[in-house]
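Shown here is a partial selection of chains from the complex, left in place.
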């Protein structure tokens, strides 16, 4: 499938500031960026840094006082693997590739160490495998209310599991924390998400099963097949779409994604996997 | 039923200290104290304060450096009311006696304001009444592991609901917080508890239903009929068995309670209510 | 001094709801209510409950679907005691009237048990007495930024001491928690506050020193002499100006207070005490 996507962010900057953006589609073996444009208004030099392994793309600009507009647009060809969920097993710690180990550790927003018993009680007796992570997503969907504005940038999985309301990033954090508490490596993914209403950046998560990472979205707000990866991290702390050092106030933001070619993605019960990331 | 009960507490005091004990059986219309003795060794004057309404008995001593032994023994006749659980309704906020209102508010260890959604999701659709509080107790019993040493004096219902392990005071705090989150007044009760093994101070809770307070024990560790009330409060903060100002270290503690007369209490499905407290 | 004060609260009610207001000036030996009116629009019966000891006035109405307007107006004569701060001592736990004991215990928003060491480090070596509570207020004023909208109804002293921003209720909670951590009984007071800009309900705290309660306001936003007490409690949990059971949405609120007679209150370095509350 081919998508046209992007965003436009407007800031009002009151003192010279450094801004680091993570808004570009990741380049990897299942996301082919056919064309893209990044534009700063006023025109500014920027530095791009692509992190090793995860290939997150960070853009740094040093912006003067005044207005700043950041525009990103890309055409991306996407080719997830579809697999049969029933064939996908969990990997025991005895056999886990050790470069995945740190995705078992707790992080700022995913305090898996504090959810061990809860995870065991709710999911400990289920058949290990893809279906168990699906059960986690279903539990979150059934027990947590999606409620705009109910949480903030400090809200963590530990809060959400009790307070039971949140937005996509909170849903993803809770999914990650529960997976890790069951010894399933899990991580946070930010995406452009086709059919998400209203259009916005979206957050989902990946669990490492079998021999690769599989995408999960406990919000059920949009099809997994229509998600273009931006960033990958332990949790939202790693891949804010904008990290600001200085005094910059966001004025408004638009996000868009259209399907250019191929049938429009639909909800599926298949497992959606990246090829090898 | 008649019980012989008491405790002995030994402290090592390194600087002159003030200690306030809440270890005496409460005097009220269903607990008749036939005889009691309080002894401090070395002999010390003490001041007794009985709080209004709740009738908690606080003993204050100012103890010099050295060893301190506190001994309490009492013979108490107990006469709870047994009622048919099916006849006991919840009281709507529209009709709640307003002197019970503050038992709906959150407290140090019972942050009911943060458990509103969870309480609604788990118990919101159940039939209101005594059976709903029983359902809360069953949920706690099923989902929280009783584990000595798993928590400390700072642990609250908010922690327990996620961490899923605790001791009697944690079970009671969670019961209270869930009740309050459903607009059921609830409070903390410390007791001498017959048949509790190993013997110790015990903590349970009360919910206000119909026109009186009913006892609940989500730990299921001992029969409600064998519980002699010591203190009543919003949560454990109000009725520590010992509040210490200074440098006093507990060396050891024994608690005892024997049934002197009447058939030994047994577990019951009846509702256990105080007469009018 | 004589004040004219009151408030008007407008709600939109979507299902029949019970509302409990704590907005009336307290009647006590230093607040003489010369005249007052309470009006509900549409006209509704209400029940008033005055709590023992603290004399908080709670008004309960059961409101139908639709708009609800609550108007309160009163003329109040106020006569605080002014005292010389230098003459006011702390009361050791050995001598504290035991009916003040529970104001030493931690509460929902004032987790004094977790601030013990911090309180000792910052204030432990200061001369006990009125001036030490003033030092606490100064520390809060110097270290916490008053910032509208920075906190919410779940924010507690434990959060504020680290996050260092809040509103009047947060300032009061932190003052209370630090006092209790130093064994100084402290409690929360809601007031109509003359000269507060913009006009709003205000929150301050009281510490028990010598033989009575003294008012403190770490926000320094208005003179203590111009504060008309509404409610008194362990913390904000006890005396919300409105507790809502049901689905009522506040539309807007106005609060007013004018000095009718006597010189307008001014900031003072004297200690402001209630007569005997």
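A, B and C are the chain letters, set down in written order, and residue numbers restart from 1 in every chain.
Here is the rule we go by: contacts are C-beta pairs under 8 Å (C-beta built on N, C-alpha and C of every residue); 3 or more make two chains touch, one makes a residue touch a chain.
Bear in mind the structure is a predicted one, so any value in this text is a computation, not a measurement.
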| item | value |
| --- | --- |
| Copy count of the single sequence across the entire complex, 3 present | 4 |
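In this section, only the chains that are shown with their structure count from here on.
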| item | value |
| --- | --- |
| Cα-centroid distance, chain B relative to chain C, in whole angstrom | 30 |
| Interchain centroid distance [CA atoms averaged], chain A/chain B, Å | 46 |
| Chain centre separation in whole Å, for chain C relative to chain A (CA means) | 44 |
| Residues within chain B bordering two or more other chains | 114 |
| Touching residues on chain A, where the partner in the complex is chain B | 114-115, 117-118, 121, 143, 145, 158, 161-165 |
| Contact footprint of chain C on chain B as seen in their complex | 18, 20, 47, 49, 51-53, 58, 60, 62, 92-94, 98-99, 101-102, 104-108, 111, 113-114, 153-154, 183, 237-238, 243, 245 |
